[in-house]
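Every protein chain except one is present and positioned as in the full complex.
Moving on, here comes chain A:
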Amino acid sequence: MKLLNFVGASLIATALVGCNTMPGPGGQAGVSVLDSNTRAHLDTELTMADYTAFAENVTNKMLSSRIVQSWGNKRPRLIVARLQNNTDNENIRMQDIHDRITETILNSGVARLVDTSATRFDYVVKTELSSTRQYGQDGAELAFFKLEFKMFKIDGEMVGQWSDVLPLGRAKQKFL
């Protein structure tokens, strides 16, 4: 901005360049409504559609597993622990992912969800979102996001593990 001011002032002052027409505010940006399921990305970060797809994929893997199928109509008490964010982005809306997971489990009707403060429960599902990044020439970037569930019994025995990976690639340069 300072640079523009300086150059602008110099151009006016010399009065050698004649009439300098400044660009106007420009045309309005075209804005359109996208499909809520669109998986378009402007950057190698997760979008709301990714949160939804990620949460549903891993939860459905868990729900269709042998152990959950074996519950039948017992509807055990289940805790979905706080989702751990181990990515390099503190702004990921972890609550949205957690809410989608609980919504999917509730809709399936296979278990009763209880709060993390509950003292009576049968299983606890620990969840973690992690990421790795690789950088290539000229700022090319490959990011992998992984959502992982681990199910434990009350005595600490792990009885199941499910995950899904979302790779996002970018070829163009970015400052950082």
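Operating definition for what follows: a residue touches a chain if its C-beta (ideal position, glycine included) is under 8 Å from a C-beta of that chain, and two chains touch if they have at least 3 such contacts; residues count from 1.
What we mean here is this: contacts and distances are computed from a predicted model.
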Listed names "ABC transporter permease", "NADH-quinone oxidoreductase subunit L", "Acetolactate synthase small subunit" or "Tetratricopeptide repeat protein", matching UniProt entry of the absent chain: "Tetratricopeptide repeat protein"
Pick from A:Arg39, A:Lys74, A:Arg93 or A:Arg133: which residue touches the chain that isn't shown? A:Arg133
Touching the hidden chain, out of A:Gln69, A:Asn89 or A:Gln161, is A:Asn89
Where the unshown chain meets chain A, residue by residue: 1-3, 6-7, 9-11, 13-14, 16, 85-90, 133, 135, 138, 172-176
